[in-house]
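Input: one structure, supplied below.
Note that this complex is displayed minus one protein chain, with the remaining chains in position.
Right after this comes chain A.
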Amino acid sequence: MKFLVNYSGKCGRLGVLSDMCNREGETFLTPFLTMYTRGGNVPHITHEVLQLLTKENLLMHMPLPNIMTVFPSIGASGQSVSEFVGLKEYPSYVTPQDPGIETPSGYNKGDQIAAWTKNGKRTVDPLKYMNMVEKLKPDIYLALCDGDTDSDSSKKRVLKSMTRTSKLFRECYNHHKASAALQSVAILAPIEGGYDLNARRTTSEEMAGYDVDGYVFDGFHTNGATAEIISCDTLEPLVRECLERLPKDKLRVIHGAWHPATLIRLVALGCDVFDTSLPYLSTERGSALVFPFTDNMSQYTPLIDSLKISEKEKISINPPYEISMDDDVHKEVFQPILMDCSCLACKQHTRAYIHHLLTSQELLGKVLLMIHNLHHYLEFFRSIRTAIKNDSLDALHHLVQYHRRPL
């Protein structure tokens, strides 16, 4: 895998990711999104529908916990994970944890890392993990790590996570270097250290010494909705600390369902890769992402104003970047989720219909929400790349952060 930073602006940087194994000619423009999957597919979206959603090349993010239970089948098939799940045209990326679901805390023991599958807890050690990676044949993967820390973690827990990760990573790294099967596969190193500035510095300095393709800033949250509530002010100095000590020419990945305004600040710091766990979480809540990322959209979005926000909505704790589509306020709204959205759900369907589907527990409701949410998020990233090029990331941040639905 090759990564080339071709523009570093006042805020953020633009790059090109290319030459993934056996995928000549395929490139990704950074900053970009890895596509979150469950059981190998984009949640609610079949390959047929994905083609209607976007023609973009996508890096399929296969978190180990939700692909692990089918490992025997994949092993027997001799196919790569992308081939097995019917997405052979797309490169794949394996991580030890699942950013879409909160990971239960406190289950990593010795060199065993807990992976929470649909059948309950499984444990993996470096050897088992690397054997699976060799069979899954992803294009990129993150080494095994203990990222079980958040802003409440004790110093002791942070230290434990660091020393364990250090050991786990070294074993994975040595295995990787010795493995013929993995020579063209990209390996990413985990950067742990919780919310401890010194710990972040130490880990970054340690990991900078290895020959890897990039770094994953881990251990800020325990996945799922826990990422959404993190304030960027606490995050920023920590990420900055890591970045200063890591080589500038390597890929920087940070997972989690960040508030879109927080995400922009992470982009501004120089992070290159994010994931689509927010569109997924939003869909599972029955919500549609509506935060604006163009001036034009910010004129349209207040359309919500013209609707009466029901009592239920007022007392709910919905994040400001989404609207709850199962709220009765949409019952008779024969308009799309967003007026100027070009996604298939907005072009063809009304809020009233989507509301009807969601409140009738019909599968198509979440299919349409996922189509809209993914489309919205992919377009958001397009505008992020444009903003970096135009040195206007600040303005974009302002638009996303300070846009509020009138209540």
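The rule we apply is simple: a residue touches a chain if its C-beta (ideal position, glycine included) is under 8 Å from a C-beta of that chain, and two chains touch if they have at least 3 such contacts; residues count from 1.
Note that contacts and distances are computed from a predicted model.
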item: Among "DNA repair protein rhp7 treble clef domain-containing protein", "Anticodon-binding protein", "Queuine tRNA-ribosyltransferase catalytic subunit 1" or "peptide chain release factor N(5)-glutamine methyltransferase", the UniProt name of the subunit that does not appear here; value: "Queuine tRNA-ribosyltransferase catalytic subunit 1"
item: Candidates A:Thr46, A:Thr234, A:Asn296 or A:Ser342 - the one touching the absent chain; value: A:Thr46
item: Sole residue of A:Pro72, A:Pro104 or A:Pro237 that reaches the chain not shown, by the stated touch rule; value: A:Pro72
item: Residue ranges of chain A at the interface with the undisplayed chain; value: 38-49, 52, 69-70, 72-73, 76-77, 84-86, 118, 331-332, 334, 344, 348-350, 352-353, 356-357, 359-360, 362-364, 366-367
